[in-house]
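Note that one protein chain is taken out, while the other chains of the complex remain in position.
Up next, chain A:
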């Protein structure tokens, strides 16, 4: 079934009786060429690109819950390529290009909206740092514009420009940045993978990884054993538990990151805006809700919910930056489980077990990486070679100390990102 404006019109006039499910619900086979553990954004895009780019269609995605029920369905939907470190810079640049062609490629409306991201700065030093970052982005082939205070005032008249502690000096504008409909990204990749023959198996929890003589043989699941010579682990916050099934310990601590959404309002915030204080950022969904968040709660947690101190901090930051949102009522808050690495950058690599691959450590930035991560991980799984834009996401960088990508320059240590 192909989606088009004509199709929507026809279905609208004929009682919407022609729509079919977007993917099958197959029984697991006894053996596949490759298994992806984890049916989130990254797992589904990996399956899609394995099938599309590498012709591997006898593969399965195993998901313990339902497709897209984890972080891809719980994030704040921001898409951008404004990283500064070699390694991250080329990867997110590649990922953003995939975003720009995603809807046509998948024939799926992911509501990708390049509304522009503005990172505000509040001091001369911060301006210098942002100018440098902007130049790095331009050097990478992406876009960046340094806005002065007057230009920011024209775009975002509602900010408190003369705040005593954090006056707005200007902002770094990344026009190709924006948002997307998060669930639709997972669904679009799921449908694309399914159409190419990939089995998407839900309610199927992996309980063990079978390894013989240093080679992976398959997995044990709640729906029986499944054999495969290649297995990819793509389970975000649960990476530690799944890797433990293969006898591995990872450089990952799982932390909780909260996000918030208000009641639906008329259009008022036209961009994604980030505050140079406490990681606060905000955008407005197409439904009208203000979607915003801030820092991690900063303690290891699998609770999928945070505590009051960070909630209070985020609200204070929002009120400091744009007092106009004070009367909006917060509708919901939630927490996602972030797979935090010591340097704040991800891992796409082989493991010591032949045929076992891992894609993890996306910290609090996994959503924008969904297409790039799947593309590069599929390349690694299919060919055994690292894919150019993700070639620096190595697992051994923490042991050797070589190639650490500490984007925030706080030190490559747990709890600092």
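Rule of thumb we're sticking to: a contact is a pair of C-beta atoms (placed from the backbone, for glycine too) under 8 Å apart; a residue touches a chain by one contact, two chains touch by 3 or more; residues count from 1.
Keep in mind that, in the parts below, contacts and distances are computed from a predicted model.
Between the names "Sarcosine oxidase subunit delta", "Chemotaxis protein CheW", "Integral membrane protein" or "DNA-directed RNA polymerase sigma-70 factor", the one given in UniProt for the chain missing from this structure view is "Sarcosine oxidase subunit delta". Of the candidate positions A:249, A:266 or A:327, contact with the hidden chain is made by A:249.
The residue from A:116, A:240 or A:366 that touches the chain not shown here is A:240. With the whole complex as reference, residues 238-241, 244, 249-254, 298-303, 307, 309, 342, 398-400, 413-415 of chain A touch the missing chain.
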